[in-house]
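The complex appears here without one of its protein chains, the remainder shown in place.
Coming up: subunit A.
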Amino acid sequence: MQLEAKDIGFRYGDGPWLFQGVNLTLEPGEIVGITGPSGRGKTTLCRILAGFEAPIEGAVHFNGAPLPNNGYHPVQMVLQHPEKAINPRWKMHKILNEGYQPDKELLDLLGIEREWLTRWPHELSGGELQRFCVARALGPNTRYLIADEMTTMLDANTQAQIWHAVIEIAKKREMGIIVVTHESNLMRRLCHRVIDFNK
């Protein structure tokens, strides 16, 4: 169930190469950090690994084969701004159950209160919304989670709550995680190894 990026390169249109020859192998259960200044293509790399974008050069392999084009994607991504990742015209329960039905245990672990399910997105705070985005991404067939500045907009307590829940699930399911953050303390706390995207 390895996730492997082989010599991938990417550029937008005819622009300059954002990066080339990037190699990355992620084992099940491994937590890897990616760091580097803004604008170097960290988010683009994440989008390629999660299948939102196809690399111009190289390939991404999951379990020895190319990433699947249909069905549930084994690599799921959580973004920095939850308000931009959900449908503002859906109530929270519809957002939560779009991909699958999360069980009670997961909701409790992430601290999602039942009362929130009948609310509209604009009635919840960023920290509350982000819990839904995490729950939504943690379907039973998710093998790798990409957390792109997942808790950057949240206060310290909510950040710790969400990460504790995610790490516990990752351990139980042997799920791999990629952590993109500028916060070196968080990186040190969470990751087994860190890749510097500065080169």
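Basically, a residue touches a chain if its C-beta (ideal position, glycine included) is under 8 Å from a C-beta of that chain, and two chains touch if they have at least 3 such contacts; residues count from 1.
Keep in mind that, in the parts below, contacts and distances are computed from a predicted model.
Remark: of the listed names "Glutamine amidotransferase protein GlxB", "Alpha/beta fold hydrolase", "Nickel import system ATP-binding protein NikD" or "4Fe-4S dicluster domain-containing protein", the one matching the undisplayed chain in UniProt is "Nickel import system ATP-binding protein NikD".
Of the listed positions A:D103, A:D155, A:E168 or A:D196, the one in contact with the omitted chain in the full complex is A:D155.
Those residues of subunit A that touch the chain absent from the view are 36-39, 80, 111, 113, 123, 125-128, 149, 152-161, 163-164, 182-186, 188-190.
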